[in-house]
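First up is the structure itself, then whatever we jot down about it.
For this view, one protein chain was removed and the others were kept in their places.
Note that the chains are named A, B and C in the order they appear, and that numbering of residues resets to 1 at the start of each chain.
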Amino acid sequence: MTYKRTDLALEETEMHRENTGEQGDIDGIKISEKNDNGIKITRVEVLDENASKMISKPIGNYITLEADTLDYISKDEYESMCKALKSELSYIIDMDLSKPVLVVGLGNRNISADALGPKVVEQMLVTRHLFEHMPQISDSFASSVCALAPGVLGITGIETMEIVKGVTERVKPGLVIAVDALAARKIQRINTTIQISDTGINPGSGVGNNRKALCRDTLGVDVVAIGVPTVVDAVTMTNDTFDMTLDAIKNSGECTQGILSVIDKLSDEEKYALIGQVLMPTVGDMVLTVKEIDMAMNKISKIIAGGVNTFLQREMTFDQIESFTL
Amino acid sequence: MTYKRTDLALEETEMHRENTGEQGDIDGIKISEKNDNGIKITRVEVLDENASKMISKPIGNYITLEADTLDYISKDEYESMCKALKSELSYIIDMDLSKPVLVVGLGNRNISADALGPKVVEQMLVTRHLFEHMPQISDSFASSVCALAPGVLGITGIETMEIVKGVTERVKPGLVIAVDALAARKIQRINTTIQISDTGINPGSGVGNNRKALCRDTLGVDVVAIGVPTVVDAVTMTNDTFDMTLDAIKNSGECTQGILSVIDKLSDEEKYALIGQVLMPTVGDMVLTVKEIDMAMNKISKIIAGGVNTFLQREMTFDQIESFTL
Amino acid sequence: MTYKRTDLALEETEMHRENTGEQGDIDGIKISEKNDNGIKITRVEVLDENASKMISKPIGNYITLEADTLDYISKDEYESMCKALKSELSYIIDMDLSKPVLVVGLGNRNISADALGPKVVEQMLVTRHLFEHMPQISDSFASSVCALAPGVLGITGIETMEIVKGVTERVKPGLVIAVDALAARKIQRINTTIQISDTGINPGSGVGNNRKALCRDTLGVDVVAIGVPTVVDAVTMTNDTFDMTLDAIKNSGECTQGILSVIDKLSDEEKYALIGQVLMPTVGDMVLTVKEIDMAMNKISKIIAGGVNTFLQREMTFDQIESFTL
Partner (left out) sequence: MTYKRTDLALEETEMHRENTGEQGDIDGIKISEKNDNGIKITRVEVLDENASKMISKPIGNYITLEADTLDYISKDEYESMCKALKSELSYIIDMDLSKPVLVVGLGNRNISADALGPKVVEQMLVTRHLFEHMPQISDSFASSVCALAPGVLGITGIETMEIVKGVTERVKPGLVIAVDALAARKIQRINTTIQISDTGINPGSGVGNNRKALCRDTLGVDVVAIGVPTVVDAVTMTNDTFDMTLDAIKNSGECTQGILSVIDKLSDEEKYALIGQVLMPTVGDMVLTVKEIDMAMNKISKIIAGGVNTFLQREMTFDQIESFTL
């Protein structure tokens, strides 16, 4: 099932249901939904190895926050989203306040659709150096926080995991929060969905280049990942639209047996491969984003930084934190 | 035929042929092709009103330069493309050296896929102020050149045409060269094609918001437009892939009469509308670009500035011009 | 007295007092001071031609808002400064709500110390196009606002005044608000002072290149200028420090008659010229700014945009306006 690229556990469960035709519970996966101030929050818990294989995601928790848009929002919606993010981080993270938190902003700051991580890092309220050098000031802060935007392999020549591991070995954080841009299957997910997970992250996995994962196994410390889909790959997106269009033709009642027999002969994999072939060689590996991505990243990085900052400095008000990151 | 959004005359002629099934000459349209150092150059001349209506483009010349990529290029390819651009500009433009040339960079500099125009303006070799204030220096320059990036309606609150007209009335240029990002029908055109035309330009026309045109009628001076497709709209792109995929199914010989009868019942317009409906309401007006657009715009703006600068300062060598814009 | 470069009327009055030795009122100049939430507000009114010559400033009003810093501020200080700016704009401007306001952001966006104007323009709540095309929306806004960042002569080849005049002739605003970076005499003014005046502005005047002024005479409409000192020229700054140091030596009581007689022999102009000569040829025209200018411009442009937006849209709350410019 990995042929359709998505980094979202929620889309993986959707695809599993489409493929199996089952609409109810999935064995080994616990799903709960709630609505908080217009934000749809879905908690997906992958409980066992079997379920993990089924949806191609490690055992663990995946929380999705969905809004109509994360881009064109009012100040109230901005604050609501920050608070929902803080609240879900509190749910998924069991903080050890005695050790620093390392926020890692993955991605390439020079590519708008990949700049989410570095942009969040620039808005983090960083305090670790105050704890080390200015204890009188650090009293105001609940957490010792440091942050790093390690860059991408093509620019550094070094695997992201190597850089982060080198730094964690020296900083010895109690928690790594990794922020990255993700790939979704559906283009309408772009700039509308935030995923939090406690299973770590595989830099670049969503867009075709698997690098070594950032996770407890590799770093020796818990890794919570926060991501927002910013891209879809052309073949996945087209395939989905193709299916939806054929469904619409079927449902319109105009469909004869003929078309069904053709489509039914093709397995999902075959159809996906066919579309890939049609789009080759020119579209091939193309990864698409939306025209407004630059502006959206400014907004969304602010939401994520706001959520993470208020989570980490829990004794400060929203306004106090804004003063530091004005 | 205007339902499929494209700013390229070349794609309009392709669509005309697809729609009519005619593969030969089109009445009222003269097309010639040549290959220059790996660059495919197509000159499309729309000769009369009838042809103009057929392909939804004003009477005039449209030249397309196509390369495998304008993004990942060597220094030699960069220079070849600059020279081809200079050469086609010389073909289409009859320069009056006694008046200044105004280069207008359309688009929003804060949106990567729309920033081509402003980026070109920043690399122009601007000389008009030297002609006015420092005649001893201006002797080295063949043309008096000025440049303007007027911004976009959403940021200025003023129609681009109003700003440009206000400035042309004062500067009184002999020629306006307008540079803009375009919309294509096919995603593989993004960052591979340059279109030059002598019919002016309609800012934003390719992406759904028609503004008043920059052309001889509105500005009272010849307007040559240079554009590069940077976006496709989601519905147009999906529709094209859908067609190609169905063709592939047909050609595979697996196709029964049934499917053909269904597809044949749908006119092009109906199918396009159906896909639009399928993608609504979430994808709707989405305008897509490629993930690498930021880097590509840096490269391509350099090519266009290089081509225009060498065209305008025809007595200077390529290296001399590079010295000014290093 | 124009040899010491400053754009601030307040510094001109200070210099006049230093030069004349008079500490009381200046004939033809009305000065009043107040303190508003830690912000020192000085209103200087130049009443007649004689006073105008004395301090090298056109007849009119000059208001200075001074804080310890405009850079490292809390959210409360940010809002206080916005409100003070709004209040002083209300004092100096007699609004005609029936015509649009044109906000002009002068300066070069690629030079941090000169980017104040363009940065403010990007944060303006622009509404004129809504008034023209979407009257149902424009009802929420008190003023029709448009904005323009015309660029600088070296990049456009066109005098700023020409561009602005071309646009005002088409837009026919009732008021132009021009925002620009200024030159101060004292480096401690950088990023601490905002000047508002109703006498227009001379782009680049503070840094040695006089361009045609933006004012009622040239544009045919009232021009209110808002500026913040971001640079000092090296000679002016050094001269001032030299004076202060000599004063300190004198006041230390260590001074013999000898040194006084030498210094006294030199007129102010001679000493200034001497320092200029000492710094020549290498330092010469150098214009200095502070290392933190980039960050400071982000903050200060936000303050000015906040003040102007709340002034222009007087029926909206601060938070409503922030929603638009988040």
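Everything below uses one rule, namely that a contact is a pair of C-beta atoms (placed from the backbone, for glycine too) under 8 Å apart; a residue touches a chain by one contact, two chains touch by 3 or more.
What you are looking at is a predicted structure, and each value in this text was computed from that prediction instead of being measured.
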item: Which displayed chains the hidden chain touches across the whole complex; value: A, B, C
item: Listed residues C:32, C:90 or C:110, member touching the removed chain; value: C:110
item: Per the touch definition above, residue among A:27, A:169 or A:319 touching the missing chain; value: A:169
item: For chain B, residues in touch with the removed chain; value: 73-76, 78, 299, 302, 319, 322-323, 326
item: Residues belonging to chain C that touch the chain removed from view; value: 110-114, 186-188, 207, 231, 234, 237-238, 241-242, 244-245, 247-249, 254-262, 265, 274-275, 277-279, 282-283, 286-295
item: Contact footprint on chain A, counting only the chain that is left out; value: 100, 110, 121-122, 126-130, 144-151, 153-159, 162-163, 165-171
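We take it that only the chains that are shown with their structure count from here on.
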item: Highest-count interface - the chain pair sharing the most C-beta contacts; value: A-B
item: Intercentroid distance (Cα basis), chain B paired with chain A, Å; value: 35
item: Separation of mean Cα positions, chain C and chain B [Å, integer]; value: 41
item: Overlap residues in chain B, where contacts from two or more other chains coincide; value: 110
